[in-house]
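All protein chains but one are shown in place.
Right after this comes chain A.
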Amino acid sequence: MLSINNLQASIGDKQILKGLNLEVNAGEVHAIMGPNGAGKSTLASVLAGREDYEVTGGSVLFDGEDLLDMAPEVRAAEGIFLAFQYPVEIPGVSTTNFLKTAMNEIRKHRGQDPLDAVQFLKLMKEKMKLVNIDQSLLSRSLNEGFSGGEKKRNEIFQMAMLEPKLAILDETDSGLDIDALRIVAEGVNTLRSPERATIVVTHYQRLLDYIVPDFVHVLYQGRIVKSGPKELALELEEKGYDWIKAEVEASV
């Protein structure tokens, strides 16, 4: 589904991704771990199309198409979803209105008719249960005055509504207490299916107790330096990242 080949990206003069390779197939959950500053959030941002980053080399294919050539909204319409580490507050636009606009834009892109109010509300009710989110929250301005947990749940709610092919969770666990973490993870797990894939970007292993990955990758200095099964996450939790850094430096 997603094929990243020798991806290089920089912000300003600083190169952050330095030749990253990753293959993600439908049905898989990949965890990207790594120390601070390794480039985890950069990877998530580049995949979603954030314009602050400049791709200086390599390629990304999504279902065989050149992802890097697409505007962020086209990527969304093609099935990419980024759950933000810091969801943005948008005064004056309710989550409901926002999502309705987004869904219908995506449907337009796909040549589908827009959802009418009844269909939309029905879908919303169904997905609200999934992440235990309250109607009153959705009528308020998007993310404005939401707690950290509410913002993250709202991200997962949006994901549930938009049903992406590839979901990228950028440090979704940061700032969550254990109950919120569980709700978020359940939401993500419910959406797992053979047709979809998920990339979980996280600093800590904790989230992976709830969203069990098929593969774990360690990102360090802009490259994936180690990949392994889910047990790799436990090893990292236990031993930290220093042994990985030592391995990388020894191989240079």
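Going forward, a residue touches a chain if its C-beta (ideal position, glycine included) is under 8 Å from a C-beta of that chain, and two chains touch if they have at least 3 such contacts; residues count from 1.
Criterion: contacts and distances are computed from a predicted model.
As stated in its UniProt record, the chain not included in the shown complex is "Fe-S cluster assembly protein SufD", which appears among "Fe-S cluster assembly protein SufD", "Roadblock/LC7 domain-containing protein", "AtzE family amidohydrolase" or "ABC transporter".
Touch with the chain omitted from the figure is made, among A:P72, A:G145 or A:P229, by A:P72.
Of the candidate positions A:I11, A:A26, A:V93 or A:L123, contact with the unshown chain belongs to A:V93. Where chain A meets the chain that is not shown, the touching residues are 48-51, 71-73, 75-77, 81-82, 84, 87-93, 98-99, 101-103, 105-106, 109, 141, 158, 162.
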